[in-house]
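The other protein chains are all here in position, but one chain of the complex has been omitted.
Coming up: subunit A.
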Amino acid sequence: MGREVSESCVESLVTEIVSSYCNGFYADKPELAARRIEAIGFQVGHQLSERYTMDRPRFTDHLEAIKFICKDFWSEVFKKQIDNLKTNHRGTFVLQDNRFRWLSRMSVDPSIETLGSIQDPSAMAENKAAQAIGMHLYFPCGIIRGALSNLGIPCAVSADISNLPACSFVIRIKA
């Protein structure tokens, strides 16, 4: 086992990224804040997947790479595997984590459960709580996109929290 730090360190950083970008620099521009937070996640995912795949043979297809994300990658980052993987076999994959670690300690307004997908930050502007959670999810979405991009798979990633505390990440691979 390599070096470890307390989980609070990582959680504190993520909280602080979101609050700096959403309340500080881009308080009136949630779209820009979202893009920056996603970019930070992208960088992290890109570097982590480089490190975690150093000693592996190249993945032969998309499904293999996605399985790597669900198992090895998720275990390294979140200490558990993705619980459920679905695909339409046309480039869309849905990864469900039944108890997503980074949301497990957030309080949630039940009314937002109807809100579902967080693809459009401006649509959430009405609901501050939904927006706060949505903003926190841009970071893991960026991590997944960065990890896959490093494996040569360009894609778009969004999150769905209509089933809290489960969280689904929807990956759409670009043809």
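By our rule, a residue touches a chain if its C-beta (ideal position, glycine included) is under 8 Å from a C-beta of that chain, and two chains touch if they have at least 3 such contacts; residues count from 1.
Everything below uses one rule, namely that contacts and distances are computed from a predicted model.
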{"item": "Protein that the absent chain corresponds to, by UniProt name, given \"Transducin/WD40 repeat-like superfamily protein\", \"DDB1- and CUL4-associated factor 13\", \"Rab proteins geranylgeranyltransferase component A\" or \"Trafficking protein particle complex subunit\"", "value": "\"Trafficking protein particle complex subunit\""}
{"item": "Hidden partner chain, touching residue among A:Glu16, A:Glu31 or A:Glu64", "value": "A:Glu16"}
{"item": "Option touching the unshown chain, where A:Gln43, A:Asn84, A:Asn98 or A:Asn163 are the choices", "value": "A:Gln43"}
{"item": "Interface residues of subunit A (partner: the chain not displayed)", "value": "1-10, 12-17, 19-20, 25, 36, 39-41, 43-44, 47-48, 51, 76-77, 79"}
